[in-house]
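Next up is a structure, given as structure tokens.
Every protein chain except one is present and positioned as in the full complex.
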Amino acid sequence: MISKNKLKRFASVFLASSLIIGALAGCGAKDGATSGGSSSGGKDSDVIKIGMNLELSGGVASYGSGVAAGAELAIAEINEAGGIDGKQIKPVKIDNKSDAAEATSAAIKLATQEKVVAQIGSATSGNTVAAVQIANKNKMPIIGPSATSTTVTVNEDGSVNDYAFRTCFIDPFQGKIAANFATNTLKLKNVAIYADSSSDYAKGLAKSFKETVEANGGKVVAEEAYIAKDTDFKSILTRLKSKKPEFIYIPGYYEEVGLIVKQAREAGIDVPLMGGDGWDSPKMVELAGKDALNNTFFTNHYSSEDPDEKIQKFVSAFKAENKDKAPDAFNALGYDTVYWLKDAIERAGSTDGEAVQKALAATKDLPLVTGTFSVDENHHPVKTATVLEFKDGKQVFNSKVNP
Amino acid sequence: MKKSKVFWLYAIIALIVYAIVQFMITSDQLDMYYSNLLITIAINIILAVSLHLVIGITGQFSIGHAGFLAVGAYISAICTMHFDLPFPVALFIGAVVAALAGLVVGIPSLRLKGDYLAIATLGFAEIIRIIFLNTDYVGGAAGMQITQMTTWTYAFFGVFITVIIIANFTKSRHGRACIAVREDEIAADAMGINTTYYKVVAFALGSFFAGLAGGLFSHNFYIIQPSQFGFLKSFDILIYVVLGGLGSLSGAIIAAILLTVVSMYLTEFPETRMIIYSLVLIIVMLYRPSGLMGTKEITDYFKLGKRSKGGNLDDQ
Amino acid sequence: MEWVQQLVNGISLGSIYALIALGYTMVYGIIKLINFAHGDVFMIGAFIGFYAISGWGLGFFPALLLAMVVCAIFGVLIERIAYKRLRNATRIAALITAIGVSLLIEYSVIYFRGAQPEAYPDVLSKSTFNFLGAQISAQSIMILSVSLSLMIILQFIVHKTKIGKAMRAVSHDVEAARLMGINVDNTISATFAIGSALAGAAGVIFGVYYTKIDPLMGVIPGVKAFVAAVLGGIGIIPGAMAGGMVLGVVESIVSALGFSLWRDAAAFVILILILIFRPSGIFGKNTREKV
């Protein structure tokens, strides 16, 4: 009978697939068992494994690669200087394809297969959030070097994710500084916002900027948005110009902001422009042009022009490693994250996840390139922000703001 | 009857496999890494099989499957996170809404054929993505945080149901009608097949299961963001179906498993991962353009009969 | 006038889409392949132009020419290595190969130079002048005239030269063309060469106009240009130009109305409407399937 054939066919197809899954699972179990055995030894052996769960391909590959370059420089330096307590750092770098699902899988792999001490990354908040629960379950601290969204460390109900940390500012902080700068320092009341709506970072900055400006008696005359990877901002800038703002806040990353600043000046917008640490990159000057950048400001962790010895050492070391390319914010944050982790492991005196987590949470006045910071109860780093101004393509120190 | 005995035999074997894996998970012989890998494979199988129905069986060249995945992912996430519905109910609602989205996309697109249909489905998927991107209720670009609920049990039964339903559909008068549409739309129409109806059915059914996969997907990875559902995701699913062999259900399943494992393995070579992946893709297509299985099913290799379902999506 | 300005913005953007769309449309017209790697040829062109200008100090025109030549060769290589074998395979296999080639190009470039963007140096005069209240930069005029000249040259090649006639013949009927003594392989290669050269030119123009280039820059303009090609009627050269311009202007208008976040959606909505109500595009002829 026909129906018998049909049934047989579909059922055997199904069976085959089940068997394949089963077989895979079988191999999986074996592998799991062996690697579990050998790499649990990894924790106490002569290397310290640090995972990197970064965006090395896909949409925001440039952010993840930036963090990786900074972190690898730090690891190389530390290993050259004898490692942590005499143990070399062994980085385990995994590409999460700029995709949250891949970031989760990568975190699981780092925690359960590689058994790393801690995970660095991801570069964006979303991909870091994707790994936070894995970190909590497996007692593997993760540090998002540039994961600025509050939600990375603090859940909606206010509880703190024990194993999640970040090296960068949280969003509200920078927005507030920029707003105060506009209304109090520059004494401008009619401001506009032009934010990257594809990044929660920029949206977070824009939100707190708006709240603070309004609290300070200013008025937001226009709010516009763009999407990362856009290249043509002229239409919106034309529109913004017609609203006659005295100041435009442009939170976002230098890749787009550089073009926005350039195109804004071409469109005849000559009011002050301001942004956050996403502006910090040597590419900013190349993209926007020296002249266009005059009368622009941004908040940052540090200034690469700062004569401070630690900063200059980092800048020159980075240039030496990276074909004379000056570091950007991602590089600096990736670099600092490794040193922070090193400090925590040393203080913990162990590579046990719980001990490292406690040490990270207890960090106090640790001097790093992106500022001297302490960690508060929400796992936010408390560090000084600097307002920088561009003058003829150079970042010039304007003022310092304490949290 | 005898035939139902055969059916139950296979069903029971599948369930035993499930039970063994489940036991290994609960007894910690399979750690999180492998259970996550299995769940990911299961989700990709559902996606591949659902697109197989649309492209492989009905011959409708859709390259916007990620759009329906997104609908299922977001709708089921809204159900669990905002309305506190039980997870299975949320999965079902997500799948139903995705099927409705399939209808919305399918009905106007049916006037189109071949490459034009392909580009229209791509456009629809992008529109769906942009709608989520601009909806603050689901977190916009930053995405939506979701509690992890997908387990091996859900994933397994997701695959189980999907494979049974799509295989049964294919091997019925309705499935034959769909294949007839693929083989020759005009002849199918002339033989009394309501081609429009079957194209819509295939779209809706395919979208339903893509939506189911979406629900499993969103509840497995803690967060969903619109950027995960771009056309590259659609291409990934398309690649499962084509690499497996258009028209071959078991081919789609095998390709989904293989590529998921390969991709997982390649994460260890971050610098060259995408280069290797793309080379594999090109080489397979150059030397085996009809896919790994061609139009055959894996069962054909065990049988002497020359019958074979399926075929190429021929140029019209 | 704000609207004049918006129109100018739209036309500048549109002319870049149009240049890329031309390559899509030519290749599709001749071998019915959606060449997804085309956007990446555009990216290669942009990088070659960049290295030529900032590395070897070439001027705009020599850099443009160099990028066009290199991209033409590159396009022919892609065709010969990846697509030629698939000429008789199913379309979908060819499409998957094209996706593979696209990924390969993107990630090879990332492998060799990293994912970070590059900033084009200023090579054209930055002066602007006023036209009906709109700020028009000399750059946009320059870019528009270069794009238009390239399109005119292309029209000339396709309609007046021997190779152009061969292309039209092959796109009409490969077998018949072969019987008439046309070297089909060479004609297809020539099509790839010309299409890729135009994409390379678009890359350089894009770089000069928008400054930022990166290894994944071709993805979005690639898809948009394909939309433009379909919009105008795929396979039809003036259609690709018109489609590109329409798309550019529509995107500018949508942004100008304050819906910038829906801009990409607008492009696709138009695409779908066109496909449904005029499936063969603005300039396309409706063809009937022979029964």
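Which chain is which? They are A, B and C, in the order written, and residues in each are numbered from 1.
The criterion applied here is as follows: a residue touches a chain if its C-beta (ideal position, glycine included) is under 8 Å from a C-beta of that chain, and two chains touch if they have at least 3 such contacts.
The rule is simple: contacts and distances are computed from a predicted model.
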Open item on the list: Tell me the UniProt protein name of the chain this structure doesn't show, selecting from "Pimeloyl-CoA dehydrogenase large subunit", "Cytochrome o ubiquinol oxidase subunit 1", "Leucine/isoleucine/valine transporter ATP-binding subunit" or "Heme exporter protein B".
Closed with: "Leucine/isoleucine/valine transporter ATP-binding subunit"
TODO: Specify the residue from the set B:14, B:49 or B:188 that touches the hidden chain.
DONE: B:188
Task: Residue touching the undisplayed chain, where the options are B:15, B:165, B:266 or B:279 - done: B:165
Open item on the list: For the chain not shown, which residue from B:66, B:201, B:216 or B:264 touches it across the whole complex?
Closed with: B:201
Open item on the list: Even though one chain is hidden, which residues of chain B still touch it in the full complex?
Closed with: 7, 164-165, 168-169, 172-177, 179-180, 183-184, 186-196, 201, 247, 295, 305-312
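The definition used in the following text is that only the chains that are shown with their structure count from here on.
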- [ ] Round to the nearest whole Å and give the separation of the Cα centres of chain A and chain C.
- [x] 35
Task: Residues of chain B whose C-beta touches two or more other chains - done: 133-134, 271, 273-274
Task: Shared interface positions of chain C, touching two or more other chains - done: 107, 110, 261, 264
Task: Residues on chain B engaged by chain A in the complex (per definition of touch) - done: 2-4, 6-7, 9-11, 13-14, 17-18, 20-21, 24, 29-34, 36-38, 40-42, 45, 133-134, 140-143, 145, 148, 159-160, 163-164, 167-168, 170-172, 217, 220-225, 227-228, 230, 232, 249-250, 253-254, 257, 261, 264, 267-268, 270-271, 273-274, 297-299, 302
TODO: Within their complex, state which residues of chain A touch chain C.
DONE: 56-57, 59, 61-62, 65-66, 197, 224-227, 229, 231-232, 234-236, 238-239, 242, 255, 258-259, 262, 266-268, 283, 286-287, 289, 325
- [ ] Can you check the complex and tell me which residues of chain A touch chain B?
- [x] 1, 3-4, 6-22, 24-25, 28-29, 31-33, 36, 54, 56-59, 93-96, 98-102, 104-106, 108-109, 111-113, 125-126, 129-134, 137-138, 149, 151, 156, 197-200, 203, 227
